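Here the complex is missing one protein chain, while the rest keep their positions.
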Amino acid sequence: MSKIVFLVPLFPLLGFLINGLGRKSLQKQATAVIGSGVIFCSFLLSCYLFSLVPAGDGVVKLFDFIKVDGFSIPFSFQVDQLSVLFLLIITGIGFLIHLYSAAYMKEETADHYARYFAYLNLFVFSMLLLVMGSNYVIMFIGWEGVGLCSYLLIGYWFKNANYNYAAKKAFIMNRIGDLGFLLAVFLILFKLGTVEYNEVFAGISTLSTADITTITLLLFVGAMGKSAQIPLYTWLPDAMAGPTPVSALIHAATMVTAGIYMIARSNILYTMAPTTQTVVAIIGLATAIFAATIALKQNDIKKVLAYSTVSQLGYMFLGLGVGAYTGAVFHVMTHAFFKALLFLGAGSVIHAMHHEQDIRKMGNLKKYMPITHITFLLACLAIAGIPPFSGFFSKDEILAAAFAHSPIYYFIGVGGALMTAFYMFRLYTLTFLGNFRGTHEREHHLHESPAAMTIPLIVLAVLSVIGGFMGIPAVFAADSHWLEHYLAPIFAGSTALVTPHHLSHTQEYMMMGIVTAFIIAVILYAVNTYKKGIGEKEEAKGIGKLLENKWYVDELYDAVIVSPLHSFAGFLKNVIEKTGIDGVVNGVGKFVAYGSRQLRLVQSGQVANYLLIMILSMVIFFIIWFNDLHIMRFINKLF
Amino acid sequence: MLVLLLLLIPLITGLGLFAIKNEQQTKTIALLSATATTVVALLLVFNKATIIYDTPWLQSLGARFTLKADGMAKILCLLTAISYPLIFVAVYQRSYKNSASFYGLMLLTQVGLMGVFLAADALLFYFFWELALIPVYFLCSIWGGEKRIAITFKFFIYTFIGSLLMLIGLLYVYFQTVDHSFAWESFKAVSLGGKEQAAVFALMFIAFAIKMPIFPFHTWQPDAYEQSPTAVTMVLSAVMVKMGIYAILRWLIPIVPMASAQHAHMVIVLSVIGMIYASLIAIKQDDIKRLIAYSSIAHIGLMSAAMFTNNAAATTGVMIQMFNHGINVLGLWIIAEVIEQQLGTRKLSELGGLAQKAPAMAILLVILSLANVALPLTNAFVGEFLMFNGLFQYNIWIMAIAGTSIILAAVYTLNMVQKVIYGELGSASVNATDISGHVKVVLIAIVLMILAFGVFPQHLIELVK
Amino acid sequence: MSTIQILFFLLSVLAIFSAIMMLISKNPVHSVLWLITVFFAISGHYILLNAQFLAIVNLIVYAGAIMVLFLFVIMLMNLNADAEPRKHQWMKLAGVISGGCFLMVLISLVRQTVEITGKTALVKEGNIGLIKNLGKALFSDFVVPFEISSVLFLSAMVGAVVIGKKD
Amino acid sequence: MPIQYYIYFCLTLFSIGIVGVLTRRNAIIVFMCIELMLNAVNLLLVAFSKMHHGAALAGNPATTAGIDGQLFVFFIMVVAAAEVSVGLAIIVMMYRNTHSVDINFLNRLKN
Partner (left out) sequence: MNAIIFSAVLGVLLMFSGILFQKKSAITATAVASLTLLLIVNVAETSGWIAIAFDTKNLLSFTKFGLFFNTILFAATLIFVLLSGTEIEKTGVNTAEYYALILFVLCGISILTAFNGLLMLFLGIEIMSIPLYILTGADKKNLKSNEASLKYFLMGAFSTGIMLMGIALVYGATGSFDLNAGANKPGSAGLEIPSFLKSAGYILLFASMCFKVSAAPFHFWTPDVYDGAPSVFTSFMATIVKAAGFFAFIHLFETNAAFLGPSWKILVSFVIVATLIAGNITAVFQQSIKRMLAYSSIAQAGFMLLALFSNNDMAREGIILYAVAYCLATIGFFAVLIKVKDYTFDGFNGLAKKEPILAFVATIFLLSLAGIPLTAGFFAKYYMLASVVKNGGALWLVITAVLFAAVSVYYYFKVIQSMYFKDGNPEVASGSAMYKNGLLLLAAAIIVIGVLPSIVLNWFYF
């Protein structure tokens, strides 16, 4: 196993290099084949690793990355259940999205096409480093690397200044989180002298609770940035500026779940820091609700999905916060399926609509795009949590755990789920049902997407439907939760620490039933309301306007942080630097020049004046000589 | 003998160049000399042992001509050696009037720089310290920008004051040595009292602080970088500012350890203020050269803070970061030079959209910028990681504040990237073409180094150990 | 009060009075004459101190040669009429005050000097001022400076010629 | 005579010379004042010479102690004479060119 582990990230890296360096000479076809092929290779390898894992030895060291007095950080990979699971998600979904992109990006010129695939490959590489790294530093490398690729891909259409702005915003907000991550790494390094997972988790008992809490909180700050949690979530909706497959891969399926992976990986730390867990749960829950409310009033197809992603990520954090690590990972997986599907579906729609993303101008697309329609619907059902679609199982697991923790979590979570169902079906209805509300010319061009795009849709749809069966709750069949068993070694430390308290089966059935009923009601209501479409000019009022403008959070950040920072920087540049420090420096020079002009007047040319000064200075000499002791005392005092 | 070659090759060619009239010949000879020096430096680096060259010089003064190439000296010599051919190739197409003098002075500067890094004798060190400065004064004043004379003058006098104060400090220590010798070992063996250490520290630190520069002694730097011919700016910012850092590591902390520890807090706080301060100002810069200058101040601030944490790993970080920062900033200056040469402006507001016109440059700029923000797997990451780690162990809050600079670095660097290469074409970039072949070669070499030392930093770490 | 004392004070008062007169007389010729008076008074002092040689030399060299030279020059320039415009009053005042300060400081210094209290200058007696003794010393112990002063004279002579002659 | 008297007297003369140098404008008068200063010094030297001689005489009747003081006066006179010749030559040269000996007009060179 150790021999081939490094091949997994190597393939995407090769793809990146070939596509990146050869972008001038490669044909589009070749680019696509290479780009997707390398990911497929990685996928196959991942599958192979998957089969090896239960027997494998875990950590594979490649070389010493940093080795200095005091600590050493190897460049090594850790292959265990958790990472292999993520490997599969990343390479699997990654491959599908690459395939999809091959068709979606057809309109680009060859070199930009190659650039796109290069970036995408680089992203997969970084993501693989993130999940495969055996210590926090390697994870951090991937962590920053995916941020970079996200930046590059959001700003892929670099001519558009807004896209660049969005890309920059994403990178900078991520960096804020990264700082937290870095601080946590330093604290771990400081306290334990190592950043290797195994050693850190083994040495955890030597740490005080305060330390663990600090470490976990700081790590969570990193997760906030990467996984778009309050307050660092605003970049993710803006990140929709990138090509849609990118949104599917990076901003739905993989990168944004890095925070969940990280916490799941460090589960033992979090379990030992209940305070942090509470914080994680509350922030997750708040994000889930908050983003869901915004999604209710969005009219951009991708923005809705983006807020939905933020909201779903919030659920995952809720799961982590209440100790349902498996549930969270489970939700990561199912969410990867259906959210990727939704994005790809949206991409298909956008492709057909010639880059029109406003859902108010769509409608009745099911007539023109049957495959997209069906798959999209399945995904909507999955995310809404209708049994037996995958989303039901994962969300239910989280909510159940939340209920066990505190019913308030549960009820708020359910409220979010209802909102999810509402805005998803609002989106679905406005897009696929009703009448077409765009121009005729556009209607004329509507078409189903090519096979390269629909095949991934279909595959993902299948996964979205059946993916949930990986984790059938105990209430349906005892010991049928395959995922829990599979991941048990990873979370063993945590499960040992907490006493699980299960709900009674009746209670669980009841909850499931009631919630499902509510969701179905909400769906019907949404479909009914929006069948007619909504007017473009319709002026929202009150809370609606607030939601439409995303609670004015961007404006708030701008007013509270960005603008003051800029004016402060301007103040530093123009006042402190120029007139302050440089003024002092130049002032010394000016003072000398001034002194020179004044002092040369003493040189009056008059002999009598000269002699007068000489005589007076001699008198002064005598006076000094008389009082030398006093003067010495004075000088000694001075120095 | 090998170390002596590092000085002799540039010295002889540098002096010889003044006699040559033909511009093409000048360039070729300069480039050959720089390459030869690089080869020697590489030989030196691959030689694991500490190499010493020692010959009597001023015996009555207790000064000897002692050169010592240990790890830290080697890495900086390597930086000096490598940066020269890169610079020469990068400005190969540019025609400087009186090019023989230009290249001659450049090579003489190299002698000074090498000498500073190699000298193991305080007086010799001081000599080279000044020797590195004088040619730069002429280079900037003759070939610089519009306001060159006044600006360079300010720079010169500022650093000159510093170096004279340093001389006093060195003298002071010299008279306390047991054997009245300027040798580094004798200096190190001196044990001064608390008050004396404080005095020596103050005297020498100011010199180094001005050179590096540390806030608030930095105001000469953006002006000087802006006004100097870019080839000189590259030397200044890639290599010369390292003199200050190197000097602190070699000549300040070991000699007055007590005072260094006592004042560490002040220095670190100053440095951190400087980091944030320079980063914030960089955000507001519209001139690409000034932006890089302020960014450099911020990076140097981190190094100076890390040096004083009294943490072995952080010191290692500083050493390799000196090298890496030199390489990175060199690349950025080359890009700035290309832009200014080609488009006649350095204003970010007039640029834009160069990714369409000059894709190769755009890619290289992005990579260099990433190195500038110390993204992992670029060379700068390792150094910054080690330095931040040291700072963290020194004081978590200071580190947290200093850490915001990595956010701010992202802000101004990406600002620059965005305004230069992305967006619609700017008023000045309409006529842009992509970078020419040899500049590309240079930049690719730099990028390869960035990546190589980013992925395998351990080689550098081994070197400085 | 002995004769010598009386003589001392007489001469001193004369010298100081003449000096002040030299200072304040407007006519340069008068100044020269007053200065000659001072020199005479000083020569008187020399005689009191039994420094006969110096007394004579002072008269010959100073009062005779040098002051005559001055007089010549003044007359040559026709400065006998008061050609001197008034100096700024404050400058005069400053001059007097600073001169006074200088005097005060030095006198206060001398007053505090312990080692000369009670010391007297030998008056009338002592024959070192006699030409015989001086000559002996001059040509034995002080022959080097004596010879060297010839260089001084030579250079002064050359200088005066170089400066004075018309090109 | 008590030596203090001589000292005071000479210092007074010296200071009068100084005051003259400071207050007069005529270069020749200024020069004369300098001569006055020199004379004051001369007298002081002779007085000191006699003082030291007197002190030494008590122990050794044949002593020539103090003779150096008088010889010094002799050399001062030599120098003064030389100075006068040069100085007057310079003043005359000046007068030839400017028809003035007023030192207040000596201000072409200043600042």
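A few remarks follow.
In this document, chain identifiers A, B, C and D correspond to the written order of the chains, with residue numbering beginning at 1 in each.
The criterion applied here is as follows: contacts are C-beta pairs under 8 Å (C-beta built on N, C-alpha and C of every residue); 3 or more make two chains touch, one makes a residue touch a chain.
All values derive from a computational prediction rather than experimental measurement.
Looking at the complete complex, one finds that the omitted chain is in touch with A, B, C, D. Within the whole complex, the absent chain has one touching residue among A:193, A:370 or A:595, and that is A:595. Only one residue from A:162, A:406 or A:603 touches the chain missing from this view: A:603. Although one chain is not drawn, its touching partners on subunit A can still be listed: residues 592-593, 595-597, 599-600, 602-603, 605, 607, 609-611, 613-614, 617-618, 621-622, 624-625, 628-629, 631-632, 635, 639.
Listed here are the subunit C residues that touch the chain not shown: 106, 109-110, 112-116, 140-145, 148-149, 151-152, 154-156, 158-159, 161-163, 167.
For subunit D, the residues in touch with the chain missing from this view are 3, 7, 10, 14, 17, 21, 27, 30-31, 34, 37-38, 40-41, 44-45, 48-49, 51-52, 55-56, 65-66, 68-69, 71-72, 75-76, 79, 82-83, 86-87, 90-91, 93-94, 97-98, 103, 106, 108-110.
Here, only the chains that are shown with their structure count from here on.
Here C-D and A-C are compared, and the pair linked by more C-beta contacts is C-D. One finds 5 Å separating the Cα centroids of subunit C and subunit D.
Rounded to a whole number, the gap between the C-alpha centres of subunit A and subunit C is 101 angstrom.
Residue positions of subunit A touching 2 or more other chains, listed in rising order: 608, 612, 615. Under the contact definition stated at the top, the residues of subunit D that touch 2 or more other chains are 18, 21-23, 25, 104.
Within the complex, the subunit D residues that touch subunit C are 1-9, 11-26, 28-29, 31-33, 35-36, 39, 42-43, 46-51, 53-55, 57, 64-68, 70-71, 73-75, 77-86, 88-93, 95, 101-102, 104. Within the complex formed with subunit D, the subunit C residues making contact are 4-5, 8, 12, 15-16, 19-20, 22-23, 28, 31-32, 35, 38-39, 42, 45-46, 48-51, 53-54, 57-58, 61-62, 65-66, 69-70, 73-74, 76-77, 79, 83-85, 87, 91-92, 94-96, 98-100, 102-103, 106-107, 110-111, 116, 118-123, 125-126, 128-129, 133-134, 137-138, 141-142, 145, 149, 152-153, 155-157, 159-160, 163-164. Listing the residues of subunit A that touch subunit D in their complex gives 600-601, 603-608, 611-612, 615.
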